[in-house]
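The complex is shown incomplete by one protein chain, all other protein chains being positioned as in the whole.
Let's look at subunit A:
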Amino acid sequence: MPRTPLAVDSPLEYLAILDEKGEVDSALEPNLSQELLLKLYRFMVLGRRFDERMLQLQRQGRLGTFAPIKGQEASQLGAVAALEPRDWMVPCFRETAAQLWRGTPMESILLYFGGFDEGGRIPEGQKDLPVAIPVASQLLHAVGLAWAAKYRKSDEVAMTFFGDGATSEGDFHEALNFAAVYQTPTVFVCQNNQWAISTPRSKQTRSRTLAQKALAYEMPGLQVDGNDVLAVYTAAKEAVDRARAGGGPTFIECVTYRMAMHTTADDPGRYRSDEEVAEWTRKDPIARVEKYLAAKGMLTPQEMEAVASEADAAIQEAIQRYEEIAKTLGDPLQMFDHHFEEMPVHLLEQREELRRFLETENEEARHA
């Protein structure tokens, strides 16, 4: 009757490459083209400025509730940049920067959070799922997509995003388990932004890291500095390459910070300190990329200003387009569309009932 240690390997690692001073570990530095580095930088700036502008619009009553991304630009873009267009991206509700990278027009995001179902439309050719609000539920869709890709002997990969709170949900565990059992080409990207609304990471789970949860499912898992776009990209690229080559799923914990509120309906002042936010502000993912690119001679202060003003101009144009499109979307009967391929009789009847009501209401308004 022996009592011996179990043969469980622990290959877990922490990966950081670019620190907050902009200094880089040259041994780990990925060999990325200037084009890719500058594109990542442009989307980080665009994501940040679009997010800030959306917050203004929300405060002016021109948008509904949404989830700001401020602080999480590196973990989203570093991960999604490792995908090819033929791969699948399965977001939760805080992936604005990743959505922009994948080709979702800004006006679609504005329409969605402006209250129009039309904003959920995914452009042809873009293999993304729409945002998923119920926490962790979307991870299983990424496993199903990846399973299907494997069944079809395609080399597509499915990447899914979620937060630290999601790791407490049953669907998270079921998804990791299924993905590992079937060795599906799935990349799980956990944006550990420290807070699930008001519940801190330390109260979410007793685990010292989230990455170690991968061990239980016998899949590669690692923790990365989520504010370091080089580290996130490196980890994601390895995971995507492994998945594409038939090596199964990977779990990546990006240690990052949600610098703004959970959603615009939330007041983080109730549960966290200004000092904590200030500390993470020093770790800002965008500032360190600027230092890194400047040191490499790829970015001058003038070019930084140009990137910012180009982003602002694009955002302003998108807002104008959104407001023009929104004006044309007044027909409430649209709500009946896209429930079934063919509209069943009872829905045709209900649609007709609303149509007639609206018609008479309009007539009465004209006579009034």
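Note that in this section contacts are C-beta pairs under 8 Å (C-beta built on N, C-alpha and C of every residue); 3 or more make two chains touch, one makes a residue touch a chain; residues count from 1.
To be clear about the criterion, contacts and distances are computed from a predicted model.
S.K.: Just by its UniProt name, which of "Nucleotidyltransferase family protein", "Pyruvate dehydrogenase E1 component beta subunit", "Carbohydrate ABC transporter membrane protein 2 (CUT1 family)" or "3-isopropylmalate dehydratase small subunit" is the chain not shown in this complex?
M.R.: "Pyruvate dehydrogenase E1 component beta subunit"
S.K.: Hey, which of A:66, A:178 or A:195 is the one touching the hidden chain?
M.R.: The missing chain is touched by A:178.
S.K.: Check the options A:85, A:103, A:134 or A:246 and report the residue that touches the missing chain.
M.R.: That would be A:134, which touches the missing chain.
S.K.: Looking at the full complex, which residue from A:37, A:146, A:166 or A:219 touches the chain that isn't shown here?
M.R.: Selected residue, touching the omitted chain: A:146.
S.K.: Which subunit A residues touch the hidden chain?
M.R.: Output for subunit A: 117-118, 120-122, 124, 129-130, 132-134, 137-149, 151-152, 158, 170-171, 174-175, 177-178, 181, 337-341, 344-347.
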